[in-house]
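Every protein chain but one is kept in place in this view of the complex.
Moving on, here comes subunit A:
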Amino acid sequence: MAAGGADKFSVLLPTYNERENLPLVVWLLARTFRDSGNNFEIIIIDDGSPDGTQEIAEQLEKIYGSDKIVMREIISVLFSSGTAYIHGMKHATGNFIVIMDADLSHHYFHTNIPPVFLIKPIAYRKQKEGNFDIVSGTRYKGNGGVYGWDLKRKLISRGANFLTQVLLRPGASDLTGSFRLYRKEVLQKLMEKCVSKGYVFQMEMIVRARQLGYTIGEVPISFVDRVYGESKLGGNEIVSFLKGLLTLFATT
């Protein structure tokens, strides 16, 4: 429990060139948390974006208050999911951490920050309902799904997920989805144990969480492609996914 006994949610947002998306994401998050009555903060971890992302973040901080929006910058060649989260968690004062990854078929946190309006209150309720250590968003169950995907992309997604289920038996239906809610202690423990980079890191966290006996709940999420050209799912991405999957297969 956070100070005062009530739950507080810290949202970690690693950003790179998100000047356009950032206000929308922050607005949606703020509104969702206000509607559900939860205390929250949004921690923006920026990788030295040249497009003015930080300037927008500072404006948002003025609008929402610096207890609600926290801006941190790291400029590092080693910037990755892992370092961004470690850095972000140092400043997190909530007892629950929400991680929203951007589109994973690309550079790991670029452009497609998925819509969150369905997620927050549902995830929170789910967590309370089952007292889960982790709540993971899934595109593959319930009324979760996608929008704007052609057949080829859906096929690759389902195929990759099938392979993942067979090889890793992870106990969660969507390992590369882009939304998770963790208890703070659980996330800290997992970050110590996980060694992969990029989105494989996300997959590894779920696999290790299962091994450590943490409970994982799922909520359906809708993943909507907002960018005008859809993300390309090319040969390179597929090869690196397979490499990551086989590495996890052999090491966890």
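The rule we apply is simple: a residue touches a chain if its C-beta (ideal position, glycine included) is under 8 Å from a C-beta of that chain, and two chains touch if they have at least 3 such contacts; residues count from 1.
As a convention for this text, contacts and distances are computed from a predicted model.
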Missing subunit (named according to UniProt) among the choices "Dolichol-phosphate mannosyltransferase subunit 3", "glutathione transferase", "GTP-binding protein" or "Ubiquitin-like 1-activating enzyme E1A": "Dolichol-phosphate mannosyltransferase subunit 3"
Residue in contact with the excluded chain [from A:Leu60, A:Ala84 or A:Leu175]: A:Leu60
Sole contact to the chain not displayed, among A:Leu167, A:Val195 or A:Leu242: A:Leu167
Residue of A:Gly144, A:Gly177, A:Gly198 or A:Gly244 touching the missing chain in the full complex: A:Gly144
Contacts of subunit A with the absent chain, listed as residue ranges: 23-24, 27-28, 56, 59-60, 62-63, 115, 117-118, 139-140, 143-149, 151, 154-155, 157-159, 161-162, 166-169, 222-224, 226, 248-252
